[in-house]
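Dropping the structure in here first, questions after.
Presenting chain A:
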Amino acid sequence: MTALLAIENLSKRFGGLQAVADVSLQVNSGEICSVIGPNGAGKTTLFNMISGVLRPSTGRITFDRLDLSTISPWKFAAVGIGRTFQNLALFKHGTVVENILTGRHTHLRSTVLDAVVFFGRTRKEEIEARQRVEHIIEFLEIEHIRDAVVGTLSYGQQKRVELARALACEPKLLLLDEMVSGMNQEETEDIARFVLDIRDELGITVVMIEHEMRIVMDISDRIHVLNFGRKIAEGTPDEVRRDPAVAEAYLGGQRTEAMQVGA
Partner candidate 1 sequence: ADPGITDTEILIGDVEPLTGPPALLGVAASIGHKIAIAEANAAGGINGRKIKYVLEDDGYVTARTIQGVKKVIDVDKVFAILGISGSGQSIAVMPVLEKSGIPTVIDVAPVKFLWEPPRKNVFVVGQSYEEGIIHLVNFLADKNPGKKWGLITQDDDYGITVRDGFDSVVKAKKLNVVYSGNYKKGQQDFSSDMLQLKDSGAEVFLAGGIIAENIAMMKELEKLSIKPVTGIFWPGRIEPVLKLMGPAGDGIYAVDYVEPFAGTAGKAFLEKAKPLVSEAEFKGINRYTMTGYAAAKVLIAAIERCGKQPTWACTISELEKTKNVETGVMAPISFGPGVHFSNQKLQIMQADAATLSFKPVD
Partner candidate 2 sequence: MRTGDYKQSYGELVALIDSPPVWLWSAVLLLALIAAPHLLNSYALSFLMIILITVTGALGLNILTGYTGLISLGHVGFLVTGAYAYAVLVSKYHMPPLVGFLGAGVVPALASLIVGAPSLRLKGLYLAITTLAFSFIINTVILEMRWLTNGARGIQVQRPEIFGISFDSDAAFTYLCLGIAVLTLLATLNIRRSRVGRAFVAIRDNDTAARVMGINLHAYKLFAFVTSAFITGIAGALYGIYLSFVSVEGFPFLLSIEALAILIVGGLGSALGAVLGTILIVLLPEATRLVFSLFSAQLDTSFTTGAQELKSMLYGLVIILFLRFQPRGLVGAWHDIRRTWVHWPLRY
């Protein structure tokens, strides 16, 4: 397996605060991988650097053999990195379809002038984009809300729209920041199923940040654990579960058994 994403000695400082400190990790193609760690450990900051929202203070991110520091932040999507946000970052005045269409941005070509005329190539490309969007909508089972204005949807539905939008980018790597927080068991199950399908059917590599141990332990291939910006552990779900450092910093002993399948 090749490393799709390789992070070397990555650090980020905010003033006096070392949010991410000297983190190195690799994500292989076709993996579902999780990043866990206490609140404020720097997980989101790590995602922000991978997706171009923040520039690293030091260190290197290589994606698909490309050094990401050499390209402008807005090109990260075109390179193949898609993400969702911890606190929802939807275009909340638009409809679901429109939000997902925005995700297709890098795959369309029309310029302002083409847009004004809206004829020929532009029209064809728009129609094609809509076709793809319909497929994604079908895939994520959100047909019934396709024309709703995003701002009026429930939290869980919005999260799903965000996922759809990220998929519309056709990324090679999908970063999911706390996808299932605020969802109940049933909705969590749906998301788990989607994540597995995304990897299996679409061949997209997935990195998740989650605090919900059921989904982390059940579907990840590999888990990376951060604490105070540093990586303190890495391994398969079973290895991580048994790691005493992880238990102490993050899981907090008493409930780990409950997460065991079949307990």
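In picking the candidates, the idea was that all candidates are chains of the complex that A comes from, given by their letters.
Of note:
By definition in this document, contacts are C-beta pairs under 8 Å (C-beta built on N, C-alpha and C of every residue); 3 or more make two chains touch, one makes a residue touch a chain; residues count from 1.
This one's a predicted model, so the numbers in the text were calculated from it and none came from an experiment.
Note on chain A: across the options 1 or 2, its touching candidate in this complex is 2.
Of all residues in chain A, those touching candidate 2 in their complex are 51-53, 72-78, 82-83, 85, 89-94, 98, 101-106, 108-112, 114-118, 122-123, 125-131, 134, 165, 169.
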